[in-house]
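The complex appears here without one of its protein chains, the remainder shown in place.
And then subunit A:
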């Protein structure tokens, strides 16, 4: 188990280094932050002063080493827009994003999994078709279109809810629904597929033939086995808690990490972009690690000991 965890952690560290390096190279080679941040109308001498002050006139490899040196000493750098620590800027925005993504995740789980199970259990019935119709619609409608539709109906036409901003809990309702519906739809489709595959397995037939109650067959044999692919998708959803609402935050003017990322990328505010990427990569990697460990819990065959025994 220790070796398993250590291997995963090493892979995670390599992934993070690659992500940050890739982001550095792409952002740095695709535009001069000084010109972008100072704007098209800034006096050339102001742009030069900015470039010199932030070390952007150094060769790119010097900048890269300098940046990584700082990271390893625990300094994630400062925003070039206003000089504040990048980590502070990002941490300030995380609660706002979590206020959307966590309730949205609850909606995804609460709607998506039961809907997928029901659709599988009543395959080819009216219920199955209805669930899949909504799932396909929810999965395919882009979140910005769905968000605007909800705003038009519930804010503009009915006047029940605010159209954007972050002043109260009511402001979170539409963005949470927008985020939740798409994820629930995806989860319903995956859960249904996984359940259908499991329900066709010989051990399900065997259990039924033995006279086990159908409810117990589903609960004890079908659901745990169908959970493996579903848990993978849920892991991705956990991984995107930090930066999974970029579009929705823009549509609803919600000041979260997603909007900060958009602003930082467009300004080539490298320290902020890379700080967000680091956090996202770490969240995703942690989620994957947890999923890997859960595989072992859900399926004894995947545990290290069992593998060895099989070998």
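As a convention for this text, a residue touches a chain if its C-beta (ideal position, glycine included) is under 8 Å from a C-beta of that chain, and two chains touch if they have at least 3 such contacts; residues count from 1.
In this section, contacts and distances are computed from a predicted model.
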Among "ABC transporter", "TldD/PmbA family protein", "Nitrous oxide reductase family maturation protein NosD" or "Peptide/nickel transport system substrate-binding protein", UniProt-listed name of the chain not shown: "Peptide/nickel transport system substrate-binding protein"
Touching the absent chain when the full complex is considered, from A:20, A:80 or A:204: A:80
Hidden partner chain, touching residue among A:70, A:173, A:196 or A:212: A:70
Subunit A residues touching the omitted chain (full complex): 30-33, 35-50, 52-58, 63, 66-67, 69-70, 75, 77-84, 86, 148, 151-152, 155-156, 159, 162-168, 170, 250-253, 255, 259-260, 262-263, 266, 268, 270-271
